[in-house]
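Just one protein chain is left out here, and the rest sit where they should.
Entry: subunit A
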Amino acid sequence: MAISGRAGLLALAGALVVGLLIPSWSGIFLVTGLILIAMVIDLVLAGAVHRLEFTRGGAQSVRLGEPAAVTLTVRNPGRARVRGMVRDAWPPSAGASDRHRLDIPGGGRQTVTTPLQPTRRGDRMAYRVTVRAFGPLGLAARQGSHTVPWTVRVLPPFTSRKHLPSRLDRLRDLDGRLRTLARGQGTEFDSLRSYVIGDDVRSIDWRATARSSEVMVRTWRPERDRHLMVVLDTGRTSAGRVGDIPRLDASMDAALLLAALASRAGDRVDLIAYDRQVRASVQGTSAAELLPALVNGMATLQPALVESDAPGIVAEVMRRSRRRSLVVLLTGLDPDPLEQGLLPILHTLTSRHLVLLAAVADPRINEMAQARGDAEAVFDAAAAARALQEREHVVGLLRRRGVEVVDATPEDLAPALADAYLALKAAGRL
């Protein structure tokens, strides 16, 4: 049960009546009794809330940052009218505007729409539906809660998809598909065709020319059907927030852009998310279904506050890809976790695969390193320079072991990783 502000105002008016007209104990009892009786009558006349029936509908998945709407249909099987409020409660991260007016005659139904604006990735589950039905006087209300389950899956936003067209253009140049303008680069033999003025004379195939009546040139194209293994580290270093998003989410964004680009380039992309066990795995998916599969697989991933098991990651990658692949490790560049974990066993990975390590850098550190002005800023700049130096040291260690490193701020990570991939492809290193 609940009482309204109107009941409070009535009690205040009652106090004035007692004070001015009947200032005695009997007056107090009389007025209090009258108000209580009015409230009880109101409660009795209010519609029953525990028998209400609920059904849900509406959005089941939404990209992070986009609005969604979930509907709630309330049916009133009783005879009394149910008039009041309903609260369709969601967790704070669902961003729900959850209070609605309710007015259902006996036997009728009403549909209310709860708009959601999720602020976090993952499954958002509805909490309880609470109905407060006021009586005709509006003094007191019956209140009851119902559990009406519904889940909205909030998918990674893939904000970096705006970079995809420009990278696809670059890929097309690389691919030599615009043959009239540019010859394909790459190392994989594509076909022979007759020489036209402007072709590089070094690519003339003299054996073919000897057999033919005209001068033949070889054309090349980038390798196709290469294998990419994207590894998302979901250990403790991925939980840190850079800007306002966890490192893991920035890594996911980069992984999605890379996967979209690589699948258009004709490469196969697999993904695993790993901390001490496989958290998500997308393997052997066709190019058309790859992005939805990745987005769904990543939607519920959350960073685990444990130390990542680097030997486990390496073993899992080795088990899954027997032939040479490009292994993209999306992890942190923090000196200690790397030195204690990945570095000692990196050679196992690099002996078979090409390894590209991508990490989220904190733009705040670069800002601090630039800051001058007062003593505090200079001390901050010194500390930032120290942090950057340590990071460079680790990058140097990795490069010496033949690992490609991409270290970029959250906004730049996805395009930088895509560029690194294109550069490797152009150089024929896949």
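The definition used in the following text is that contacts are C-beta pairs under 8 Å (C-beta built on N, C-alpha and C of every residue); 3 or more make two chains touch, one makes a residue touch a chain; residues count from 1.
Heads up, the rule we're going with is that contacts and distances are computed from a predicted model.
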item: "Stage II sporulation protein M", "Acyl carrier protein", "Multiple sugar transport system permease protein" or "Imidazole glycerol phosphate synthase subunit HisF" - which is the UniProt name of the missing chain; value: "Stage II sporulation protein M"
item: Hidden-chain contact residue, picked from the options A:D205, A:E307 or A:D419; value: A:E307
item: Option from A:S191, A:Q340 or A:N366 whose C-beta touches the chain left out; value: A:Q340
item: Per the touch definition above, residue among A:L43, A:V70 or A:A96 touching the missing chain; value: A:A96
item: Residues in subunit A touching the chain absent from view; value: 89-94, 96, 98, 119, 236, 276, 306-307, 309, 334-337, 340, 375-376, 386, 390
